[in-house]
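Attaching a single structure in structure tokens format; questions to follow.
Removed: one protein chain of the complex. Kept in place: all other protein chains.
Chains here go by letter, A and B, matching the order in which they are written, and residues are numbered from 1 within each.
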Amino acid sequence: MAKVHEITVWARGVIMDKEGRDVINIFAKAAQMDGKHAQAFDNYEDLPDRVLVTVRKYVRLSDKEIEHKYVYTNDQPEVVVIAEATIVKGIDILRGMKKGGTLIINTNRSIDSMLKFIPNAKLLGTIATVDADGITGVRTVDFSGSEGGVDTSGIGKGIAAPLCGAIAKVTGLIKKEHLAKIVSDVSGMERGYKGVKVKKLN
Amino acid sequence: MAKEQMMTGCRAAAEGAKAAEVEVICSYPIRPYTAIMMELAKMVANGELNAEFVHGEGEHAQLSVTLGASASGARAFTGSSGVGVTYAMEVYSPMAGGRYPAQMSIADRTLDPPGDFGSEHTDAMSTRDQGWLLGWACSPQEVYDNTLINYRVGEDHRVMLPQMVCQDGYFISHIPDKVTLGDRSQVKEFLPPYRPIGPLSLTHPVSHGPQIRPDQGAPMDAMRAQTFLAVPKVIEEATADFNRIFGRNYDPFLEQYKLGDAEIAFCIMGAHANTCRTSVDRLRKKGVKAGMARLRWVRPWPTHQLANALGHVKAVGVVETSTSYGGAMRGGNLIHEVRASLYDLDKRPLVTSFMAGLGGETIWPADFDYMAKVLAEMVKEKKTKNYVYWIGM
Partner (left out) sequence: MAKELPGYGTINVPKDREVPFGAVTPAPVCTQNLFQTSNWRIVRPVKDDEKCTRCLICYLSCPDACWIYQEKEDVMEWVAGFCKGCQICINECPTGALTAAPELDFPDGVIRLEKPF
């Protein structure tokens, strides 16, 4: 069975639920444009209708057809994306990660100040920060689309666009050219791509 | 040619209802089917679908509104999950007996207690005696297809029965997969408009559901049973038409996967059949002659088709994701009808059942390996040791 890359996106309920979902949908679409097989879905148990609760969204990526489709969580995430920086303080976001994984955080604080909050940072190979809030200035786009319903305002209008640009730059799992065709806010995506700060650890 | 999109099962059900141009939709929120109604509400608000969207005050009200709409001659659509399905229990028999071909799109959820919203088939299976057509889909594409096929079969004048189109909650309803929607000309060719028989009308007044004498009860029941004798032929015609128009390849009743020379077989229903299919492939590579029969329809039950498909197999394992406490096999409810279908064969396969995927748990490929091992032991010892095995317990 071909390797399945697991990417987990952490966001907060109601105010950025759609942003988290945008990141995974953009990611999956870009990967499919590349000829890869991808699955993108919300975590079912996270009940995102509670304001500010931590929620998870998942992308699973593979070169061949994904054989095992029905999982509830990404047990071994390779890439963890944090859409709201305070989440690193309150949850073990690197749980299950194998050594050498990647962490991308939406913040304008320094990487070292973020590392202080992560006790098991030795699992990381790469850590990156991008100031998506500063780039777009828009945190909540709208409240639509939970429960498998339809997102109304178009994909990639808020912080999702610079976050996806950052993911493309840091991990190389998706290509910037495909992203430009998918997101609504192409300049935000470009600025996220250029403005991401990367630090290699361990 | 329509292009392939990634779509969840909920969205596919809503697209199916939109393609069928339903006229009355009655909603009440319950996770996980609630996204179907969210999608339909959006379509109605945007003007893409010209339908009356009614909010019920509970699932019983939901089904009652649907009954009234269908009785007046509208193509009606509703849905529910879990305990919502059982809340509306009173209305199912009047709808089936009154011959109102409305459709109910069910995304499975466990029944309380406690409030688990994982997928189990017990909610819709517990209504199987009420006289509705009942079937399960194993992918969002099949949900869309079944929505159209069920309207065609249900509204055929030889049938005129309400239908339940079921899908697993979360696995099918919330995880997107590739779906190709039909275009308008294809749907128009496949699905004719609804022509009711004896609808409520101001110009031709009729009474629906009057009181009857006891001696009229038995003939009424017998006539409803006669209908179910006619349904399989309508299903075969409709599926053949669907395959021709939309370019699919559905077997009308059972998806038979590598059963031709199989020695052990899984009989399964719903989303976990996808994992079963890949497990059958894996077992075959290891030299085990495994096969799978996936049920697409539970009502009408494909008795002869199952007997013909599984008759040559040595051991059958029925994989159940529903419970029937205290039942004859102390396990689920599919096992009884599978055993009954195979009873009259000259050479009967050994049959047992596996309770797996309960509470909405994933069934792992390793679980299917364990089931294959149990079935192989049964074949070797030539007897069924237990009626039921609980996976993981």
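Criterion: a contact is a pair of C-beta atoms (placed from the backbone, for glycine too) under 8 Å apart; a residue touches a chain by one contact, two chains touch by 3 or more.
The structure presented is a predicted model; accordingly, all values stated were derived computationally and were not measured.
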item	value
From A:Q32, A:T54, A:T102 or A:T171, residue that would touch the chain that is not displayed	A:T54
Option from B:F53, B:Y250 or B:Y389 whose C-beta touches the chain left out	B:Y389
Selected residue (touches chain absent from view) among A:K64, A:K116 or A:K181	A:K116
Contact set of chain A toward the excluded chain (per top definition)	12, 46, 50, 52-56, 84-87, 89-92, 95, 107, 109, 113, 116-117
Absent chain, residues of chain B that touch it	113-114, 329-330, 352, 383-390, 392-393
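In this section, only the chains that are shown with their structure count from here on.
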item	value
Chain A-touching residues of chain B, taken from the complex the two chains share	6, 8-11, 31-32, 34-35, 38-39, 42, 117, 170-171, 173-177, 271-272, 274-275, 278, 362-365
Chain B-touching residues of chain A, taken from the complex the two chains share	28-29, 32, 39-42, 44, 67-72, 147-150, 152
